[in-house]
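A short write-up of the structure that comes next.
Of the protein chains in this complex, one is absent; all others appear in place.
Each chain gets a letter, A, B and C, in the order it is written, and its residues are counted from 1.
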Amino acid sequence: MNAGGDNRARLLALYGTMCRIRAFEETALAAHRAGEIPGPLHVSIGQEGVAAGVCLNLRPDDRITSNHRGHGHALAKGAGVAGMMEELLGRAGGHCRGKGGSMHIADFSVGMLGANGVVAGGIPIAVGAAQGLRLLGSDAIVCCFFGDGAINRGPFLEGLNWAALYRLPVLFVCEDNGVAAFTRAESVTAGPGVAARAEALGVPAVPVDGNDALAVDAAAARLVAEVRGGGGPRLLHATTFRLMGHTSTDPAAWREVGEVEAARAEEPILRLRAHLLEQGVAPRTLDAIEGDARAEMSQARAAALAAPWPDAAVAWEDVQDSGAVEAA
Amino acid sequence: MNAGGDNRARLLALYGTMCRIRAFEETALAAHRAGEIPGPLHVSIGQEGVAAGVCLNLRPDDRITSNHRGHGHALAKGAGVAGMMEELLGRAGGHCRGKGGSMHIADFSVGMLGANGVVAGGIPIAVGAAQGLRLLGSDAIVCCFFGDGAINRGPFLEGLNWAALYRLPVLFVCEDNGVAAFTRAESVTAGPGVAARAEALGVPAVPVDGNDALAVDAAAARLVAEVRGGGGPRLLHATTFRLMGHTSTDPAAWREVGEVEAARAEEPILRLRAHLLEQGVAPRTLDAIEGDARAEMSQARAAALAAPWPDAAVAWEDVQDSGAVEAA
Amino acid sequence: MAEVTLVEAARLAALQEMRRDPRVWVLGEDVARGGLFGQYRGFIEEFGAARIVSTPISESTIMGAGLGAALVGTRPIIEMRIFDFVMCAMDELVNQIAKIRYMFGGQARPAVVVRMPHGMWRNSAAQHSQMLESWFAHLPGVVVAVPATPADTAGLLVSAIRSDDPVLFFDPKNLFPLKGEVGEAIEPIPFGEARRMREGTDLTIVTWSAMVPAVEEAALTLAARGISADVLDLRTLWPWDERAVLASVARTGRLLVAHEAVTVAGFGAEVVSRVVERLGPARLRRAARLGQPRVPVPFAPVLEDALKPDAAKVVAAAEALLRD
Partner (left out) sequence: MAEVTLVEAARLAALQEMRRDPRVWVLGEDVARGGLFGQYRGFIEEFGAARIVSTPISESTIMGAGLGAALVGTRPIIEMRIFDFVMCAMDELVNQIAKIRYMFGGQARPAVVVRMPHGMWRNSAAQHSQMLESWFAHLPGVVVAVPATPADTAGLLVSAIRSDDPVLFFDPKNLFPLKGEVGEAIEPIPFGEARRMREGTDLTIVTWSAMVPAVEEAALTLAARGISADVLDLRTLWPWDERAVLASVARTGRLLVAHEAVTVAGFGAEVVSRVVERLGPARLRRAARLGQPRVPVPFAPVLEDALKPDAAKVVAAAEALLRD
């Protein structure tokens, strides 16, 4: 990491990204409750340190793949907020023209190759994207985000073996929040865990406290350099905590008493804020960053709410070039 | 292992099984060349030590699942030879009534739950069979045979994680002949190998020289006892060598010069024979065993060749109870 | 007789059968928590973790392990959570479960029920809304159940659990809140018998699964306009009640098949073709199919609504069929 002023700017950027993710998702939750957002909504509140810390180390031409909980990854990679919010509300100006929604958020213009409604669905896509980039002579890399639930699906094994075999430029990031939907990870995952699985497949793995955004940033910086340098794939195992339920409508009643409260004290934004204050950053600087983020997202919500619905005709578009769509 | 006379009987049984597998497959190859056997034929010549050594430790009510190279597993588990040979020739008296052929050889009456035309296809079936047996209160176990090629398919990860999680009575046996179809294992498999993968999934793994039938027997005896004793799944990693091509029509021209010749010196039947001679077994005892095996298989071939084809009407049977088959 | 929701009817049916037969068990994600839709609520308390197995996110193995367990004599209910995830388990379903009895010459009976809640539901977009039931009618070796009411869901699920054939059970997830009567003791409903929803003389409407309420509504509208529709809910697509459909079309001379799935190569094509082959074109004045256009399911309500076949479209299609 850089020292002095550069470092402070980097930390503030990190803080800013995390605040924007939090504000986006809190705004989305409110909009969902208000009936403005249809469909399933998976928020990553409490996990922002991972997306922000990793993506700070990526170039614009690097690519990412994501899972069902993808708002943070998208924002951290630079996806346009207006297009994201419109997408969540199903509006014409959404990145996906209202066809994807939260679970399929994507912004190819910034290398965000899409969220995915299928657990582990992004893994083979990421390795293939890396293979394609190499074929095209690019030194861009691919970062592949997935949860602890994905490591029990076959594509995890296949994709990591594949990436290691061809020494592909992929950084795998396992966001381990200890739960998959409503089931605790330890009750469905045997053996010593994701890092051991990765190593057994020839992918060096590094653990990190995912709620310590600085640590994530530092680990990602090192791993991204190794991956871009031709060292082959790496895996970052980031432990974190999902402060909300699985979806916006899940009260997470199955959590143990006090579990979430305890976790709140360890959440990444608070922790980075404390660190920044310690470093002498003025509280109002941080308040301003947070406030700006909230304002940005509220405006995005209002704008999306006022934005037009897609024309019904749009439903028939973007299918394929060959063959009529056979209107009903 | 037992000592003295018992031990000798055990070794002779082991030798007998291996000779029967070899004789069965050499007979089948000849029958295939003669046009008596249609369809693909995958023989395990050179790998007999694994099937024989492992299955010697199984009870009749234990189950096995197999892959595309399943004759040895079936014979070692006690499958009827007449039904196997008729099946290969597509005759009415085949275990599968002529509907399966070599690639789907099965004999449920002896716990042989079927070969499989899909690489790794037997893995989830094996873990489920083990789970079912436990639910039924049985202490039978399931032995799951697959090749080194199968460890790059998703079901390997899913199935081992599953077996470890529920501590199921499964013995996984990886027959590592170093090749998958026409491709060398090391060119498609990253990382330290199958044992490391198994351990990372919570399945203790043991390596063995698969061409040393005595060693296989000893390792399997220990692992079967652990598995039956409730210790959860185990994996046996048996290295071996496929002396023939991938299928009966593959000349394996891609092998390096001298590779097969060198391997022939290490093949398991020769090795066990040498050991038995050292132990003072008379050559003619061993010759008789081999001769009997050859005679048995020649007779089976002749009998199958004389056996009736299935009635065409049989093609419409065994589909499902509900719903007509809608004859063409 | 109690009035219960469709999802509760399914729960009661599974409960009854699990009490009746100790070889029946459930495996799938989150089933110990009652399942995603509460279809197994309370089961873990009554049957314990050996028979209510909450699994990892390992669809291939959920399916394949269910098969393996059936091969040794248990009767698993394989819960796929959402139909679309079965795409992660197609080898196990298509190459193994559907073929194993045949391939092994009758040695094996894969008596599994595969439950797959399917169809559009609350704007879940392309990966959580598919209806591909026609695929499985084309696949030898399986029964295809597509119920649409609480009573049919319960009765067909009982049959499915008791069947020695593998049964693909398509729970209509959008109809889970629908209420209806279900008996104290749930009787099995035979596969291959359509339910006559309405008698009529002007045209035959054949439908199933999530489309049933829309067709019901449409039939009322048509009746109000003086058009009398003979309406059949097939309930199962394999076997399917060809006899009932043929008898009806023989009377009405006009056939409309309405399903939520894509029209092109949907099961409606089989129904129309069969009627043409059996009755001969001469006894058929008109035939048509109504389904989704060949388009993935979009997220935004306005887009989903544009594509989704509904009562108004059924009415329009029926009226068009009568205009000649």
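Note that contacts are C-beta pairs under 8 Å (C-beta built on N, C-alpha and C of every residue); 3 or more make two chains touch, one makes a residue touch a chain.
Not measured: the values here are computed from a predicted model.
One chain is not displayed; in the complete assembly it touches the shown chains A, B, C. When the missing chain is restored to the complex, the residue among A:Ile123, A:Leu171 or A:Ala263 that touches it is A:Ile123. For the options A:Ser102, A:Asn161 or A:Asn211, the residue in contact with the chain missing from this view is A:Asn161. Here the missing chain is touched by one residue of B:Ile21, B:Val50, B:Met85 or B:Ala150, and it is B:Ala150. Where chain B meets the missing chain, the touching residues are 38-40, 90-91, 94, 96, 98-101, 103-104, 116-120, 149-150, 152-154, 180-183, 187-189, 254, 309-310, 312, 314-316, 319, 323, 325-328.
Where chain A meets the missing chain, the touching residues are 63, 65, 94-100, 104, 106-109, 113-114, 116-118, 121, 123-136, 138, 142, 154-155, 158-159, 161-162, 165-166, 317-325. Although one chain is not displayed, its contacts with chain C can still be listed: residues 84-85, 87-88, 90-91, 93-95, 98-99, 102-103, 125-127, 130, 132, 134-135, 137-141, 238, 261-262, 264-270, 272-273, 276-277, 280-282, 284-289, 294-296, 298, 324.
By our rule, only the chains that are shown with their structure count from here on.
Between chain B and chain C, the centres computed from C-alpha atoms are 40 Å apart.
Between the Cα centres of chain A and chain C there is a gap of 36 Å.
For the pair chain A and chain B, the distance between C-alpha centroids works out to 46 Å.
Shown for chain C are the residues that touch two or more other chains, namely 55-56, 58, 60. In chain B, the residues that reach two or more other chains under the touch definition are 154-155, 158, 161-162, 165.
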